[in-house]
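Only one protein chain is missing from this complex, and each of the others stays in its spot.
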Amino acid sequence: MNPRNIVAVVFAALAGVSLLYLGMSSRPPEPEKVFTAAELPPAWKPEVLDAFELMPLADNDGRVKSMHTFAYFELLRTRAYATLSLKVEGEKQKRSWTPAAWLLDCFFYPQFANNYPSFVVEDGEVLAQLGLSPHEKQRDRYTFNELRPAREAIVAAAQRLGMKAQDKPEEMTRVESLTLALARNFASYESLTTLFDSAREKIAFPAEVDDETLKQFAGKEVPALQAFGLVVSSPAWKNIDKQRTAGELATPPEWLKGLVMQFETKLKPVRDLYWYPPTAKGMDNWLGSTGLTNDLAKGGLHASGAVARLTELSELATLATDLKQNDAFQDKLLAFATARTNEAKAVDAYGKVAQDRAYLKWRVFEYVKWFFVLLFLFTAVSWLMPRALRYQKVLRGCAWVGFAALLGGILQRVFITGWGPVTNIYETIPYITLMAGIFSLLMSRVMKNALPLSVAVAIGAGGMFLASMHEAGKSEDTIDALQAVLRSNYWLWTHVTSINLGYATVLLAAIFSMVYIFARVFDLMRKETKLFTDLTRSAYGILCFGLFFGLIGTILGGIWGNESWGRFWGWDPKENGALLIVLWCLMVLHMRLAGWIREFGFHIWTAMGAIPTIFSWWHVNLLNVGLHSYGFTEGLETYLRIAYGIVAGIVILGIVLRFLEGVARRQMAAAKQALPAGSADPA
Amino acid sequence: MPLSPRIPRLCLLLTVFASSCRPPDRVEVEQYRKLFRDEPEPKAGLTDQQRFAENMAQQLLTWKTPEGWRYVSATEFRHINFTFGPPGEGECYLSVISGEGAGVLDNFNRWRKQMGLPPMSETEMEQLPSKTILTRPAPTIDLTGKYAAGSGPMMQASGAPKENWRMVGSIFEAPGALFTIKMTGPKDLVEQNLKAYDAFLASIVPGVAPEPR
Partner (left out) sequence: MNQPENSTQPRTKPGFPARLLALFASFNIAVVVFALMIVVTFTGTWLQKKYGLYDCQVWYFESWITPRPAWLWGWLPLPGMALLLAVMFVNVLSGGIIRIRKSKRTIGVVISHMSILGFIVAGAVSLWSKTDGYMRVFEGDGNSIVESHFDWVIEVRELKSADGKQPAADSVSYFPDKLFTDCTGDKSRTFFKSGWPFEIKASGYLRNAAVVPSGDPSVTGDSPRQGDYALSAIPVNPNNERNVAGVRVEITDSLGKPATAGLLNAAVMRPLVFDTGGRRFSLALTRERWQVPFTIHLDDFRAKYYPGTQKAESYESDIKVIHEGGNESKHRISMNNPLRDSGYVAYQTDYDHDSAPGEEKYSVFTIVKNRSDQWPLYSLIVCTIGLVIHFLVKLASFLKRSAATAAKASPTP
């Protein structure tokens, strides 16, 4: 069999398996329901969406981000896909919602949004256990209104399972984890659709209101939020407040008591979104509407503009309910969002919000992913058709372009955060992909062989798939507000980059060795001797690089530890993981020097090196002890087991093959001895 | 090259060595340090009750645990706490209610309510028999009935009401605080422990309040 064909078959099989996997794991098809125009709210004007997306928000992770970023991760987490598209009666193409449009619908048109298929349910069993009847498809999308009948069960499940997940995470079943995720999404969604309730729902001013500023509202209905602003700033309230602070027994009039009771039922927010920027430069007192009411009652720094802001929110929400005045409403919303942006800019609190939005809009990593998938297919084809190998240079050029774009995406993040390229576990993925890919491409040049090029392309595609799986799996902002100890560009650029370069190169060496094992399995050695020598030299060289970066990175980490908390080495899992890789490299290299292993043995041990690398890169984060445990990843253990299994399978394959080859060689030697003169080719 | 047999032998030797180095049974203390600047001097003459005091009441008072009683950990409302008899049956505890709590009568009536009895009047209270604690008179009630603990605020009802239960309780006033002592349990068990109750009351004397550290 022609070796090329074999490689091609392997590649085609890999491509097929990946495509199959993609097909299986991709988002579930949208429900077939066709919406009529009456079932949908008015569309948002582009300029309104634009302004809203650019509006700053101090999210509860501590980071000031764009509204787009917030909406993106909310929708991604709830729906497992960051776009909503619906069939509309009489429209050929599906109408689609950006995250911001979806979020605005949740805010202002909950009656419509509650009928969107916003919730992904991974397993119908989840709904059955909550007492609902699931759709036919196991994995499907549901609307809020479909889930609402089980609200009590969902709230109870959130509480019970939340506690269990904290106390006994190892006892959580799959359905329980999925139920908890759904319950949290449900609560989060509900908090968004009720966010403007207090601005929408009205309270009645009693007829007997006796206050100079409030008299005009006597007997009228006013949105609760606005009413609160009016009442708290009225002379009657201030008078009572003065008496209270003086320690006197204050007896508010009956009408005021009645109003306060109404406030207590109507002003019950579950969530506050901090979109009001700080009051002055250098301050960090971001607030949302609830914070604003508290601040107003306490006379805090935001109090002076609070009444106007509460009124503005009330008018906005009230106007939204009247669909006839939609134009006016959208204009008002535009003004609202623009005002927040300008306020933030005025106190230098806007930061890189615009770039933050651009990062998620451009989706560089997403395009890079599909680009590499495409390249991967081309590479597979090129192995099938020897003539296509002439276009190898073009493919290589394309691969360089792909990695350059990946670098661009990484640099875009660096520009936004202002920190080194790797600050959290997510960022290790594009970085390691980039580094392993570049090294592989360089090897392709050195070896003058197309195999490393294919490896590079496969790494590019695989790495970027991992990145998007990680993003969707956690559905949390992938940019972090960094812990105080990590806020050091010097160490982020030295220790973190070199240690991850170590991971990348050791992993790449392992991949080369796995390729070697496969090539050996298909017995390509006879025809492609040079390929084997090259693979060995490359793997050896890359492993040496891995040792170099791993060692330097690990030690730099120790020195950083010594500068931050006074100990060079604390034997915590992350440190030990890095040490394991270094020790592995040293062991393999010294085994070779000691003559314990030669070519095949070297590749078997190097391929096995993927296990400590995966352990150090991912698994130690699950051990969750010590000073390094910043990242927590759920559901990772199964994936890790699969990865270990694959590596172990390949290694065992190599071991078996090596054993068989040894037996064959001995038999040949015996045969040769039997013949007095003969010549066998040196293996 | 095969592994040298010396290596495992060396390991064996080291294992034996490592497991044998336990300090001797008598050790001379050699380490010392200078006193720190302004190192406070420990207070002498404290009893265990004062050293291990769990709350202010235990610091202020000294007592003897009566024979047969089990001294158990204090809780938020039981500052000196005992049990006796089978588990969950006999209980006796002292509480200190400081500041503007309810008065003596209020507390007695709260207890009466727990026993399912109507409140009593001030004059009825004045006729109660009195014991002496810390040289002060302590009016004492002795009630029998259906006991439902935790009818007061902030207390959770602990199971079903207990039939044929007896409660003996004394209250005495000190400046700024009320001291209440309450014993509950099955009728017969309480009867057997009346002497112990008196012994406990008699053993209470003021402690030497240690300086707060």
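For reference, chains read A and B in written order, and residue numbers begin at 1 within each chain.
Note that in this section contacts are C-beta pairs under 8 Å (C-beta built on N, C-alpha and C of every residue); 3 or more make two chains touch, one makes a residue touch a chain.
These figures come from a predicted structure and were not determined experimentally.
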Contact partner of the left-out chain, one of A:V88, A:A339 or A:A481 = A:A481
Query = Which residue among A:P46, A:G247 or A:G566 touches the omitted chain?
reply = A:G566
Remark   = Missing-chain contact, candidates B:P42, B:P118, B:G176 or B:P206, resolves to B:P42
Request  = Give the residue, chosen from A:A58, A:A337 or A:I650, that touches the chain omitted from the document.
outcome  = A:A58
Note = Against the hidden chain, chain B presents residues 1, 3-4, 6-7, 11, 14-15, 17-19, 22-23, 25-37, 41-46, 48-52, 65, 69-73, 81-83, 210, 213
Inquiry  = Counting contacts across the full complex, list the positions on chain A that touch the omitted chain.
reply    = 58, 60-64, 274, 278, 284-286, 481-485, 487-488, 491, 544, 548, 551-552, 555-556, 558-560, 562-573, 576-577, 579-580, 583-584, 586-587, 590-591, 593-596, 612, 615, 620, 623-626
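The rule is simple: only the chains that are shown with their structure count from here on.
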Request  = Round to the nearest whole Å and give the separation of the Cα centres of chain A and chain B.
outcome  = 54
